[in-house]
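Missing here: one protein chain of the complex. Every other protein chain is in place.
So, subunit A:
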């Protein structure tokens, strides 16, 4: 099951690290990095039902 409870020990710091990881990249490079990140995290999760739930949640956030 997808964990949507708060799970990051320091959310402010985690967020800042995500943004910092994109420092100095063009928009296209950032998109490419995000795509690689998604693939790496997908593989780590592995479980199909968890991924389906995450995809659904993310899609709902896009307003459709």
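Here, a residue touches a chain if its C-beta (ideal position, glycine included) is under 8 Å from a C-beta of that chain, and two chains touch if they have at least 3 such contacts; residues count from 1.
Going forward, contacts and distances are computed from a predicted model.
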| item | value |
| --- | --- |
| Name under which UniProt lists the unshown chain, selected from "FAD-dependent oxidoreductase", "TctA family transporter", "Aliphatic sulfonates import ATP-binding protein SsuB 1" or "Pyruvate dehydrogenase E1 component subunit alpha" | "FAD-dependent oxidoreductase" |
| Contact partner of the left-out chain, one of A:16, A:32 or A:57 | A:32 |
| Residue of A:7, A:26 or A:43 touching the missing chain in the full complex | A:43 |
| Interface with the unshown chain - residue positions in subunit A | 31-32, 35-36, 38-40, 43 |
